[in-house]
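The complex appears here minus one protein chain, its other protein chains still in place.
Naming follows writing order (A and B), and every chain is counted from residue 1.
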Amino acid sequence: MEQYDVAVIGGGVVGCAIARELTQYRLKVALLEKEADVCRGTSGKNSAVVHTGFNVKTGSLKARLNVAGARMFEGLCAELDVPFKRVGKLVTALTEAEVPELHKLKATGDANGVPSLEIVDGATVKKMEPNVGGVAALSVPTAAITSPFHLTIALAEVAVANGADVLLQAEVTAISGKEGSFRITTRRGAIGSKLVINSAGLYSDHVARLAGVRRYKVYPCRGEYFIIDSAKGGLIKHMVYPVPPKGGPGLGVHLTPTIDGNILIGPSAEYVRRKDDVATTRAVARKLLKEAQEILPAISPRDVIAAYAGIRAKTTPSSVGGFGEFIIEEVPECPGMLHLVGIESPGLTAAPAIALDVAQWVGRHLSLVPNGHFTSKRNGAVTFRDLPPEKQAELVAQDPDYGHIVCRCETVTRKELKAAIENPLGARSLNSIKYRARATMGRCQGGFCGPRVVDMLVNEYHVPLTEISLKGPSSSLFAGEVKDLTCTPQR
Amino acid sequence: MKGELICAVCPVGCHVTAEWNETDLLDVQQAACKLAWPYIRSEIFDPRRVVTSSVPVVGGEIPLVSVKTDSPVPKDRMRDVMQSLAQVTVQAPVNVGDVVVSNILGLGANIRATKRIKKVS
Partner (left out) sequence: MHTTEVDVAVIGGGPAGLAAVTSAKNAGAERVLLIERDERLGGILNQCIHDGFGTKVLGESITGPEYAQIYIDKLQEAKADFCLNTMVLDLTPEKVLTVCSAEGMRRIKAGAVVLAMGCRERTRGALGIPGPRPAGVYTAGVVQNYMNLRNIMVGRQVVILGSGDIGLIMARRLTLEGAKVECVAEILPYPSGLARNVVQCLEDFGIPLYLSTTVTRIHGTGRVKGVTLAQVGPKWGVKSGSQRFVECDTLMLSVGLIPENELSKKAGVALSPVTGGAIVDDWFQTSVPGIFSCGNVLHVHDVVDYVTLEAEAAGRSAARYAAAGSLPSSPIKVKPGQGVRYVLPYQISGEDAVEFSLRALAPEKDRHVVFRSNGQVIRKMRELMVAPAQMIRVKLRADRFPKEGEITVEVTE
């Protein structure tokens, strides 16, 4: 049985940030993820926003980690070569009656130490966002957008590069033992670990129970989104939010530009029974579009290219609503195990700061000795599409694989696809490739490049046809061959 | 005998009522034009279809070559033709019109390639 110093359960952005943070020290670290890739849960299904912390309760742990995380974010993204864009945010009041709410938000933000907040009038809103209505807005110039996929993948890759083991499809089924000698049973076998970190997101209550800790309950609260064609991406420059609904479990339906030039509409907020119920629904779809059109009338249903849903890991049940506090604690029932529960929004923003706190906790149990060769510098994938033509021509001259465009909607080259397929985590599903190289993500949703990516997997990487999946073993894409090609010719 | 059929001669697609006995078509109602008669007659007494499919090709640039029957075969023999084709493989190169199976199942139709497949080493 492989022995580790620290086992991190959950390959979301928080778990991966923790794993990366810990690999700075002389520690043997394992990251256990139940899915076929990292970032498959809530981390990959949100608004991709780096929040500033203007709407979080002053003095809370959440406020501290949010503001601290936001400060670290840009530097971390630069180091990891992950997209980060400070596009700014406008919280718009559609009626005069909502204006006092803006002032309240500004006061909270000022108290939390959020810089440069400003209330602007309707004319200024019009100037900043010509296509958006509103009588006034809270301008939040430091709010930013990122790519949660690239960030989470980058964090995991840096952890691996610095010696961590990332075990995919390794759902934890049992935890026994005690501090110094935990035994963690997974679907890929058992490992031993001195400390355990439960960053299992939606399933953190379940993982805690495996270790005999019964005090947590996570309530899944679904948020549905639409993705708008990048052809309409120019309609807004900033994130545009409504005044948050009072006591509601979410931030209200907002419009968020994405790193790839699309606009996200969403999310809704609806408590659901199952933690894996990421279905989208017709009723919510209608409501989202209607609310989005109130803010941005130029959007039409024809611009929608895809929809998705994510689930918030809430500690407040529907009867209570609102937002709970982040829970990050070691409890007497199980010393040596740290639980991270209820890390909902702004968990993505807070992740780097959470990782620092968690490292401190580890330091109280094991000595943190810098290993001397840690490097967080990472060269991300080249995005051919975004380069100027002269630079593109140079790359093609160097490597013909850059000249072979496989995905036409997103202009993804064969070179980029190869890099995505050969990723250090060994994730080979179509979605893993999509989130790394954008192929199948565009307006044709893989109609053109899907078969070409499959060709590469079969012919060059020798993946058996029936093992090619959308997102892991239970999602095979194909039933087999049409004709048996093993017959002998007989013409 | 009496039955309802769709006339597929043209895009209009008339839903017709036809009446016939053992040897001949007696009446066609609700058809927009006369062309329905010969079509309905053949659909009742000898319905035929062109079968198109593909067969594996060895040493070709793609794994399959598309094929067709070069004349229509009885509709109720389509499955037999498919089953018979399941045993067939060809060798690249292939040209459009190449006979892959002659007189398949004695039905009087040949299976011909409909695509040019270059040979790759």
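Just so it is clear, contacts are C-beta pairs under 8 Å (C-beta built on N, C-alpha and C of every residue); 3 or more make two chains touch, one makes a residue touch a chain.
Worth saying up front: this structure is predicted, and the values here are computed from it rather than measured.
> Any idea which of A:Ile327, A:Leu368 or A:Leu465 touches the chain not displayed?
A:Leu465
> Using the touch rule from the top, list residues of chain A that touch the missing partner.
227, 231, 276-282, 285, 301-302, 304-308, 389-390, 392-393, 396-397, 400-401, 403-405, 408-409, 411, 443-448, 450-451, 454-455, 465, 469-483, 485
> Just checking the interface: what residues of chain B touch the absent partner chain?
Contact residues on chain B toward the absent chain are 6-8, 10-13, 32-33, 49-54, 56, 62-64, 66, 68, 75, 78-79, 82, 96, 114-116.
In this text, only the chains that are shown with their structure count from here on.
> State, to the nearest whole Å, the distance from the C-alpha centre of chain A to the C-alpha centre of chain B.
About 53 Å separates the centre of chain A from that of chain B.
> Please give the residue numbers of chain B that touch chain A in the complex, ascending.
For this pair, the touching residues of chain B are 54-56, 58, 63-64, 86-91, 100.
> Please output the residues of chain A touching chain B within their complex, sorted ascending.
Residues of chain A touching chain B: 482-485, 487-491.
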